[in-house]
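Every protein chain of the complex appears in place save one, which is left out.
Just so it is clear, A, B and C label the chains in written order, and each chain counts residues from 1 on its own.
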Amino acid sequence: MDDVPSIKAFELPLSVKSNEPVNGEYRLLVLAAPRDILKRCRAGQFFHLLCPQAGGETPYLRRPMSIYGFYPEKGELHFLYKVTGAGTRALASLALGDRLNVLGPLGEPFTIADDWQDLVLVARGVGLATLAPLALEANRLGRRLTAICSARHPDYLMSTDYFASLGADVITLTDAEGTSDLDNLERVIEGLVATGRADAFYTCGSNRMLRLLQTIGERHGIPGQIALEQQMACGIGMCHCCVRPFNRGDRQVHLRVCREGPVFDMMEAIAW
Amino acid sequence: MDDVPSIKAFELPLSVKSNEPVNGEYRLLVLAAPRDILKRCRAGQFFHLLCPQAGGETPYLRRPMSIYGFYPEKGELHFLYKVTGAGTRALASLALGDRLNVLGPLGEPFTIADDWQDLVLVARGVGLATLAPLALEANRLGRRLTAICSARHPDYLMSTDYFASLGADVITLTDAEGTSDLDNLERVIEGLVATGRADAFYTCGSNRMLRLLQTIGERHGIPGQIALEQQMACGIGMCHCCVRPFNRGDRQVHLRVCREGPVFDMMEAIAW
Amino acid sequence: MVDLSVDISGLKLKNPIMPASGTFSEDLAEVFDLDRLGAHVTKTITRGWRDGNPTPRVCEVNGSMLNSIGIPSKGVGAFIEKVVPFYAHYETPLVVSISGNTADEFATLCSEVSVPGVAAIEVNISCPNIEEDGKAFAIRPSSTHDVMRKLRAATDLPLWAKLTPNTGETSEVARAAEEAGADALVVANTILSMAIDINTRRPKLGNLMGGLSGPSLKPIALRMAYQCARATSIPVIGCGGISTVEDVIEYLIAGASAVQVGTATFIHPTIMLSLIDGLEDWLSNQGLSSVKDLIGTVIDGEQDEAVVFMEAAP
Partner (left out) sequence: MVDLSVDISGLKLKNPIMPASGTFSEDLAEVFDLDRLGAHVTKTITRGWRDGNPTPRVCEVNGSMLNSIGIPSKGVGAFIEKVVPFYAHYETPLVVSISGNTADEFATLCSEVSVPGVAAIEVNISCPNIEEDGKAFAIRPSSTHDVMRKLRAATDLPLWAKLTPNTGETSEVARAAEEAGADALVVANTILSMAIDINTRRPKLGNLMGGLSGPSLKPIALRMAYQCARATSIPVIGCGGISTVEDVIEYLIAGASAVQVGTATFIHPTIMLSLIDGLEDWLSNQGLSSVKDLIGTVIDGEQDEAVVFMEAAP
């Protein structure tokens, strides 16, 4: 029996090391995880979490959550999440020592091509959770990284210290300061392009940012990758519920966010 | 708007004062309850308990439970229960201060006719939970009570001290000692009849005991009452799921255990 | 002040919340003031005496329940003598649920219960009947049409037809009932189900099989309520799995003009009151002055008939 795929995704009950608010909107969940699982993790991949019963609610389907950090040395797996509904409310109820059943690592990670020396990461809100581990990888590979972090208010900016500690240039834009509008974002990015600091873009989530980056990318021939979200049932490619349309040549194709993604070619992605 | 029934049953979230094992098989649940509700309680009535989610199980329907004790002075409502399935397992998980949603008091209580001076109570196992408050009532009315308590083993005899403290004569019969067989029970009861100590019988639950008491009752013209069990949905008479057959004259009628019962005329009851 | 009143083909209800047949009775008056309800709906009665099914008659299944009560009935005489006068103490209109083994017996009963004090008749055409090899009338459009015509001829009172989910022809059955003169549709009754005790290997219900009700039924009954509202122009009364105010709102948005609450009353006997209050609060928070502004407001785009009226999962 050759040619049979090897086992890559694992269903594991992991125990909670901590689960604390990061600011008003986000929480950081730290799980104790086996080293060999952590070594398989890559930036951009996700886990599919089986949220517990809590407060009379019983979330049924698993919830996909990007790997925010994976630390084989410490044996830790980190998730940064925003409480939005029954599943994330249940996650927020987890206490030290509780078990959380996770499935992963899943999906295709970000890639950094050999000739991408200067990376630009553009993120807003919880998108930071997805992009943060990319900074670690860029650092490991000795690439330069500019992290453009956008938020409603300076208080809600997260991970900027983290990016800075990994040697990234951090640019913060906030609604409160009036610096996060698209026009300003375009000026900032064009500035990076002009100074040769943009070989590739990495982004996720926001429709408007995607459109802007696609325009700039096309203008200057700069490639990029985007991490996308879609509702998921199985998380491993079986059910086809998580598809999104993409442009491939002159055809539109449907690809599974859990399987061909969640990281896709930025130019092929279709704004929604 | 006259002739409209008055409110008699209440849906209330009560808080747990204690919930301790009584012996290997039974637990005593003590709830804090409002005085006016407790004053409405009568021996033989029951509450319908909304068991919580526990250990991944979610009991759906309410569970009927006899009033084991009601103490308006102390503001306490007692249940004695045996853990048998999902609902009672969930009850066992209740801790001090937890809330339990109860509905009641429900059903028709035991009655003690004016000319019943010498009462005989025959109970086995969890049936004691149902018959115990009758002892209190007998004591209040100044009637003499003989409590015949049967169990698998002397360790599982419950409430005998309680009966004794209310002035009852307590007779214990156990399988372990070989005293609980029907023949012996019959001898014991006939002894009571012979000495004029049996104006009425009270029992519950066991088929074989019912048959025996009906035979003895018929033989000597002694009346009695029996508390019966049946699966329940609504608990208040609406759904007709809890019926049992009874002999009424030469007809068989179906009566609702939650409404016409759980206490019925012993002679009309049909062994099953 | 939010206006909660709705109009079911001429019968005005002060609010759209009423009990489902078989999950309500005079006994509930010992728990709360029944005059707060939009309508009173009785357990189905038959003409003659009936015993109902063997016990056990209920069991739990995964956060919902099965029942095979059957239709124990004291007969129409006892009903008119005892039950109708009881409800005369209330202002809330009385809806009497009836059933029959044959279309003619059904129609006779229909005229017999058309007495003062009865505001509308709910015809339970969703339990097995002997003329149709054990199928409910409401499984097929043709048998629905036949029985509804006879029932229509038997009374001048408003006729509510209660449909079954045990069919592959929901829209056709709904249209047949409308054509034959139904004034409203109650959607729906329970769906035939089974549970077996693996230790004893016996069915958990004495009658082998029974009807599923409670939360598990909701997505099915909601779909039917939507389809019936789109298929006909008579009011639809949604029923199935309602246990929260969100469920009520979902049915109203789907096109139901009112709802019936069944199993949830077994879990929380006062739930209908909470639903009335909760609906009023929600409407007022949304700035809506009348519940009528919510009914049928589902945004279903330009779906073609083939999708709206499909009968199997895509």
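We take it that a contact is a pair of C-beta atoms (placed from the backbone, for glycine too) under 8 Å apart; a residue touches a chain by one contact, two chains touch by 3 or more.
Computed from a predicted structure; not experimentally measured.
The chain we do not see here touches A, C in the full complex.
Checked against the hidden chain, the listed residues C:G211, C:P235 or C:P269 yield one contact partner: C:G211. Here the missing chain is touched by one residue of A:R62, A:R124 or A:R143, and it is A:R62. Contact with the chain not shown here comes from a single listed residue; of C:T55, C:S68 or C:T232, that residue is C:S68. Residue-level contact of subunit A with the missing chain is found at 1-11, 50, 58-62, 101, 103, 230-244, 254, 259. Contacts to the hidden chain, counted on subunit C, fall at residues 53, 61-64, 66-70, 126-128, 133-136, 138-140, 164, 166-169, 189-196, 198, 200-203, 207-212, 215-220, 222-223, 226, 241, 246, 249-250, 253-254, 297-300, 303, 306-314.
Keep in mind that, in the parts below, only the chains that are shown with their structure count from here on.
Ranking every chain by how far its Cα centroid lies from the centroid of subunit C, the top place goes to A.
Note on chain placement: the centre of subunit A and the centre of subunit B lie 61 Å apart, centres being C-alpha means.
Separation between the centroids of subunit A and subunit C, computed from CA atoms only, is 48 Å. Averaging C-alpha coordinates per chain places the centre of subunit B 37 Å away from that of subunit C.
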